[in-house]
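Take this structure, written in structure tokens, and hold onto it; I'll ask about it next.
Note that one protein chain is taken out, while the other chains of the complex remain in position.
And now, chain A:
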Amino acid sequence: MHGLINRAIHFFLADTYGRQVWGEIVRDAGLERHAFESMLSYDDKTTDALLIAASARLCLPRAMLLEDLGTYLVSHRALEPVRRLLRFGGETFLEFLFSLEDLPDRARLAVPDLDLPELRLAEDVSDGFKLDCRGGWPEAFYILQGLLRAMADDYGALVLLDPLEERPDGGLLGVRLLDTSFSAGRSFSLKGPMA
């Protein structure tokens, strides 16, 4: 698993539940290291062990934990670059939705060895969409749901997400855009933090 993912899990758990809980989860998982390098790769078993230990320690279903992780990725200040890079997808939530199919390619442009699941967007009847998520790591489907919810908030859109199907390689997600300007959302300027 890419270090970025493990690091995201670490930050999420430590920020949300405290460093002590993170330490306990690491111990429960039978791991020695408490931190991961974002640009190195780790054994997939490490990530699985972390998620199993976190789910048990926090008494939360794994799916819920991963959804929260997806939300955290977009809404936490420490990971502002992630939100910014996603906002480059478009000026409205709808444009952002359309840009999701390019997401794995966009991610590869920045980090060549980061494999994200393939995303396919299909228009459904009555202003809805079906987003198909397919990849080697089925957990990504839950992270995607949390991430989309947080991005909708970011754009100020009101969106209804409905998991239609879960598969060993991902799943199918119903996305209904109820209101594109439900709230003000968060501001985004092309001007980066470095400019």
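Going forward, a residue touches a chain if its C-beta (ideal position, glycine included) is under 8 Å from a C-beta of that chain, and two chains touch if they have at least 3 such contacts; residues count from 1.
FYI, contacts and distances are computed from a predicted model.
A chain of this complex does not appear here, and its UniProt-recorded name among "3-oxoadipate--succinyl-CoA transferase subunit B", "Transport permease protein", "Diguanylate cyclase" or "Protocatechuate 4,5-dioxygenase alpha subunit" is "Diguanylate cyclase". Within the set A:M64, A:L85, A:A122 or A:L178, the residue that contacts the chain not displayed is A:L85. Taking the complete complex into account, A:A110 is the one of A:C59, A:A110 or A:V125 that touches the chain left out. Residues of chain A in touch with the missing chain: 37-40, 81, 84-85, 88, 90-91, 106, 109-111, 189-192, 194-195.
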